[in-house]
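So that we are looking at the same thing, I have put the structure below in structure tokens.
All protein chains but one are shown at their positions in the complex.
== chain A ==
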Amino acid sequence: MLLFLLVSKLCRFSDMKLTVEFGGGLELLCNSVKIHNVNVELQSGAEKLTMKDLLSWIRTNLIKERPEMFMKGDTVRPGVLALVNDCDWELSGQLDTTLEEKDVVVFISTLHGG
């Protein structure tokens, strides 16, 4: 028990709790699950987590198929909007956006149908 507490306390320093959501069909790439409450471990020595770090974490840990439908290079593919706390990531620095505990990050594929 003591060990567990100790471990979870330690983890709190190197983990970040985030909510990651997918919509507009992107959820199909993650077993059709839209909302993911995740703990993202910070790289050892890193003091902050950026969107760039989160994207590569998502690619490894959440995307189950066709990663090219989500990413192109180290960023999201054309037609995907990335939102940090309901705000376009263009307004917060795109890949350089620094994330904080309990942030909500949403990825939406633009729809064309009608």
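Everything below uses one rule, namely that contacts are C-beta pairs under 8 Å (C-beta built on N, C-alpha and C of every residue); 3 or more make two chains touch, one makes a residue touch a chain; residues count from 1.
Please note the rule applied: contacts and distances are computed from a predicted model.
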Q.
Can you work out the missing subunit's protein name as recorded in UniProt? Choose among "Adenylyltransferase and sulfurtransferase MOCS3", "tRNA (adenine(58)-N(1))-methyltransferase non-catalytic subunit TRM6", "Glutathione S-transferase" or "Protein farnesyltransferase subunit beta".
A. "Adenylyltransferase and sulfurtransferase MOCS3"
(Q) Can you say which of A:L18, A:V40 or A:L83 touches the chain missing from this structure? (A) A:L83
Q: Quickly run down the residues of chain A that touch the omitted chain.
A: 23-25, 34, 65, 68-69, 77-81, 83, 86-88, 90-91, 106, 108-114
